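One structure, as structure tokens, below. Some questions next.
What you see is the complex with one protein chain gone and the rest in place.
Per-chain residue numbering starts at 1, and chain names A and B are given in the order in which the chains are listed.
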Amino acid sequence: MKHAILGAALLAAYVGVPLLFGGTPYVMGLIVAALTIAGVALAWALLGNLGGMVSFGHAAFFGVGSYTSAVLSMKLGVPVFAALLLGGLGAAVASVAMLPALRLRGPYFALAILAYAHIFQILATEMTPITGGAGGLLSIPRFPTLFGLEFGGKTGGYVIILTIILLSAFVYDAVRRSAWGLALKAMHDTEIATRVIGVPSTHLKAAMLALSAFITGVVGAFNAHFISFLEPDYAFSSTWTVLPIAAAIFGGYRTVWGPVVGALAIYLLDQLVFKPILPHGHQMVLGVLLCAMILLSPGGLLPVLLRRRRSEGGRHAHA
Amino acid sequence: MIELTLQALFSGLLAGGYYATVAVGLALVFGAMRVINLAHGELVLLAAYIAYAAESRYGINPVMAIPIALVVVASASAIVYALLSRIEQDREINSLILTFGIGIIMTNGILTIWAADIHSTTNPWFQDSLVIADTLFAMNAEVAFFVGGLALMAGVYWWLNHSWQGRAVRALTSNRNAAMLMGVNPRQTEILSFMIAALLATFAGVAIYTGKTVFPSLGHVLTVKAFIITVLAGMGSIHGVLIGAIMIGVIESLTVTYLSASLQELAGMLLFLVVLFVSPSGLFGGRRALAR
Partner (left out) sequence: MTRTLAKLAATVATAALMVALGGPAAQAKDFLLGSELPLTGNLARVGQGMHEGIAVAIDMANKAQAGKHSFKVSTIDDETSPAKAVAAVEKLIGDGVVALTGGYGSNIIGPASEAAQKAGVVYITSGGVTPDLTGRGYKTFFRINNTDGYALAMIGLLQDMAAKKVSVVYLNKEATSNLAKQVKETLSAKGVAVTMHEFDGSTSDFKPLINKVKLQDRPDVVAMVGYENDYVGILRAAKVLKPDVKAMVGVWSLATSQMAKEFPDLMENVHGTSMLSFPVEFTQPEALEFAATYKKLFNKEPDYLGQFGYVQTRLLIDAILRADAAGTLAGGGLPDELRKTDAQTLIGRVTFDAKGDNPNFTHRMGQHQGGKVVLVWPKAFANGAMRFPATPW
């Protein structure tokens, strides 16, 4: 039964959506933007749930991934799809620079990552020969046409980001269920005890940070090639930190799909419903929605939706 | 050369004073409630705009506008507290999102009411220069509010250490359950800390209105700065906030003077990271910041 639902969902996502919306580039563009946020939200939730670290600076990974991929493809002629992966790698390498921050707790860690985001942004602004400085990079190469499919267009981009999200969710879930996932959960509860029995907690945490950074970097790289434009303020904008967090919380950050659902809900509602009604005040509505969600259903949207269909007991309780 | 350095130090000191007045309110609430009020910057901004409205509409001197702004900001703070206290689970992260949402509402509210133009005081006294020994220059506003801010912070410090209510706040900060056992009413104490934070925010807002320029997106910038300084100082330390703020102010102005003004922000961030790595719980925060 579950497989059938999964199959139907995949079909709807890969075929149905392009059929329905492929003709309106405006809506397609919005869906791609929402999925971009969803990708970062997923990575953020992964770090929070598996790594136990809340980050306020995911824009750092997003920006580093964007610039790495853009510069490699523009200056060194690296093919775009390869550049995507290298962008993710670049972000993961950047996370290594953040290793000293791993021993910080809670808000201290969160803010340290924020400081890194600011620093990377300033570096991008000042390293003009490589990054184009404040002016940024125009006309970044778009996705090529492979196997007769034009990946450079709106629908092509949609397919790419959808695949990125699916793969990331798959990896997230796989880690969660694995032995490593168990170790991480235990670490969550009490790090000292797990250290005693030999779990290399710092290594695990570093690995989760790198994984989260990698996913975010790939999403950032995707965005750079999709929009075909990059500049420091945009690549490292706090929007890339804040919206994913809001989306993850809104959708339910303890689940794998919550962040994705949240991102789609928040972004599409805001742009398609609220903006036309309240051209000036629609961001305010977002704020009201967030507050309402926190006060009424702190677990997020997904748990509310799933509550009706919950058959198993505690299996979904923890990440 | 000496003059350049002296002025840089002086400017940094005054800038630190500004940062400190904005940060102390946030630090207080953070300590008392373990809650990071991401709308704090917007409360400061609100006070600044009330001062603007008072001056532009009725010609009221910004200092006289402080009581009016205080009423508004205190009411707003009360609403924030009321909403916050309804959170039951996962307090830290949920209060983050809640106050973040409130911050969005406030920034857009300010944008809607007052539009996006920049504003600052037109009162000439505040803008006149104060010169010491022909080497140190500052605006009257900066010095006045620095001194006022110090006095206010000294008052808060005294209150925290010598009054029953203040000590209740500190007790709550260090050990909530024990404090409750000793007869501290958590709700009352939390509301009190919010109100004191509102007072500080009002003062900071009027200070910014007179000494710098205000515009709607400033709220977010202020919150981030305040948050960074709070963490830099370490939990529950008021004097840490002042010292941390001045450190950042001085490093920034020295960077501007001797390196390049475009690296100002970078310097502050690097300082923040260095301090954290050397002393993970902040400058004065005790040993509780390491991962469990």
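The definition used in the following text is that a residue touches a chain if its C-beta (ideal position, glycine included) is under 8 Å from a C-beta of that chain, and two chains touch if they have at least 3 such contacts.
Model, not experiment: these values are computed from the prediction.
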Residue among B:113, B:182 or B:261 touching the omitted chain: B:261
Touch criterion as defined above, residue of A:77, A:129, A:148 or A:279 at the omitted chain: A:279
Contact with the hidden chain (one of A:52, A:65, A:88 or A:136): A:136
For subunit A, residues in touch with the removed chain: 24-26, 29-30, 33, 122, 125-126, 133-136, 138-139, 227-229, 231, 233-234, 239, 271, 275, 279-280, 283
Contact set of subunit B toward the excluded chain (per top definition): 3-4, 7-8, 11-12, 14-15, 108, 111, 115-120, 122, 124, 127, 129-130, 137-139, 212-213, 215-217, 221, 253-254, 256-257, 260-265
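Throughout what follows, only the chains that are shown with their structure count from here on.
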Intercentroid distance (Cα basis), subunit B paired with subunit A, Å: 32
Complex interface listing, subunit B residues touching subunit A: 36, 83, 86-90, 92-94, 97-98, 100-105, 108-109, 112, 220, 224, 227-228, 231, 262-263, 265-266, 269-270, 272-273, 276-277, 280-282, 288-292
Residue ranges of subunit A touching subunit B (in the complex, touch as defined): 54, 100-108, 111-112, 114-116, 118-119, 122-123, 125-126, 190-192, 238, 242, 245-246, 249, 280-281, 283-284, 286-291, 294-295, 298
